[in-house]
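Heads up, one of the protein chains got dropped from this complex, but the rest are sitting where they should.
Entry: chain A
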């Protein structure tokens, strides 16, 4: 009755690497809560291989629901599956990764069960056996700390995750059946993201993003050229999205993607709080901006004060030369 259940992700024989971190997060919290047991959960049409991988270095017990009808994500099927797993495990806390899909089905699941939920939280702690979740609010300039009440508590987690795999005997995989449910939403089709086949923003190692300082839509090509040269995903500030220079799926920030690249190159981005809220997990930030007082320079590790229209072409030319030499 006191354990932690953590939802991972997997498909086609692979485990989403974030699952390891989510398991570690649950382990850390379990220790603070006096050694509560940790179970993992995987839901999908092709997740048994992922469950075996996770069990080998993760939670002691992996709950699995595998069913062909889970091939395309639909909230009602995921809710039915999660309810079955929660019923079997009877956890005190359920941790979900924060994503577009979990932002739909997890609040609806929590509402149906009448339990407390904090979405997109960046940190979790236990205080006298009470669970506290923190998350950025108000565009990222304020951090709110919430206590979650009740016997069943939930969070979707968007913070940084502890790395590593556990050295322990492999855990067991427990398979459950998908309960019957009557869907009221009919799935018609899934369409993969637009033809742009660059790296995905969410898990790109390098992201090159542009903001208002780019000047106009014609200059946006500089951002795309720099991203292409660095094999990077393209990102954008909210202002650039509002100008129509980039689709909203490219928006980085509080109300856009929260990303964790090794390298983030911000071109013509001033560094407003709501943008930086998407970059809390970026390791190294490069800022190119003509305004020496731009806030972005307070967050950046490398800075160039100058007009992006002159800086970026010189950067790309030198990069090409260095690669020829190398």
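Here is the rule we go by: a residue touches a chain if its C-beta (ideal position, glycine included) is under 8 Å from a C-beta of that chain, and two chains touch if they have at least 3 such contacts; residues count from 1.
FYI, contacts and distances are computed from a predicted model.
**Student:** Hey, which one's the missing chain according to UniProt: "NADH-quinone oxidoreductase subunit L", "Electron transfer flavoprotein beta subunit", "Acetolactate synthase small subunit" or "ABC transporter permease"?
**Tutor:** "Electron transfer flavoprotein beta subunit"
**Student:** Given that one chain is not shown, which residue among A:13, A:35 or A:150 touches it?
**Tutor:** If we include the chain that is not displayed, A:150 is the one touching it.
**Student:** If the hidden chain were put back, which of A:40, A:58, A:91 or A:140 would touch it?
**Tutor:** Checking each option in A:40, A:58, A:91 or A:140, the one touching the absent chain turns out to be A:140.
**Student:** Looking at the full complex, which residue from A:29, A:43, A:246 or A:300 touches the chain that isn't shown here?
**Tutor:** Considering all chains, including the one not shown, the answer is A:300.
**Student:** Of the residues in chain A, which ones touch the absent chain?
**Tutor:** So the residues of chain A touching the missing chain come out as 72-76, 99-101, 103-104, 107-108, 110-112, 114-120, 132, 135-150, 184-194, 206, 230, 247-249, 254-255, 262-263, 273-274, 276, 284-286, 288, 297-307, 310-319, 322-323, 326.
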